[in-house]
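A single protein chain has been removed from this complex, and every other one stays in its place.
Our next item is subunit A:
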Amino acid sequence: MTETDPVTRLLETARGNPVDNPFRVTGVMMQYYHVCKRELWFESRNLEIDRENPTVVRGTRIDNTAYDENRRNLHLGMISIDLLEDGRVIEVKPSSALTKPAKMQLSYYLWYLEQIAEVTTDGVLAHPKERNRESVELTDERKMKVEDAIRGIYDVVSKEMPPPAVEKPFCDSCAYHDFCWC
């Protein structure tokens, strides 16, 4: 018997259809996949390290207070997104170093909306400190990237052990820093 494609499995899970081995991907997981696969593995295992870590707290605060414009938060199965009044999805990117991960997270939301809610819309990537915004469209190429990433995520989280720690510029601000390097 061949393994079901993780993308199919995710969609079946999201649609609430019975599936042997449910598979979920949250926005944060999509982001971590592009930031650090080790962090993704930790996140998938609910490792619960240091929730009081100041960096983590700061990240959350920017996210919640940076924009007081009208936006609605919507929970849709595996994802929780912020919608602007015109229906576009907005994602706040925490720092310019993390543009790609934030863009992939946003693309995943757009993909998910299209697949599950049958809503096609665009995204806005916003950086509160730099006061700029970038529009993100779900092109065919982006769709493919999202689906490849879903398969990649599946590979990482289904491993028994996490990938080894490899030093990256953002390790210093990662909640798992001391855990990885002690």
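Here is the rule we go by: a contact is a pair of C-beta atoms (placed from the backbone, for glycine too) under 8 Å apart; a residue touches a chain by one contact, two chains touch by 3 or more; residues count from 1.
Methods note: contacts and distances are computed from a predicted model.
Within the choices "succinate dehydrogenase", "Probable glycine cleavage system H protein", "CRISPR-associated endonuclease Cas1" or "Amidohydrolase 2", the name that UniProt assigns to the complex's undisplayed chain is "CRISPR-associated endonuclease Cas1".
When the whole complex is considered, the residue among A:137, A:155 or A:178 that touches the unshown chain is A:178. Residue-level contact of subunit A with the missing chain is found at 45-51, 161-162, 164, 177-182.
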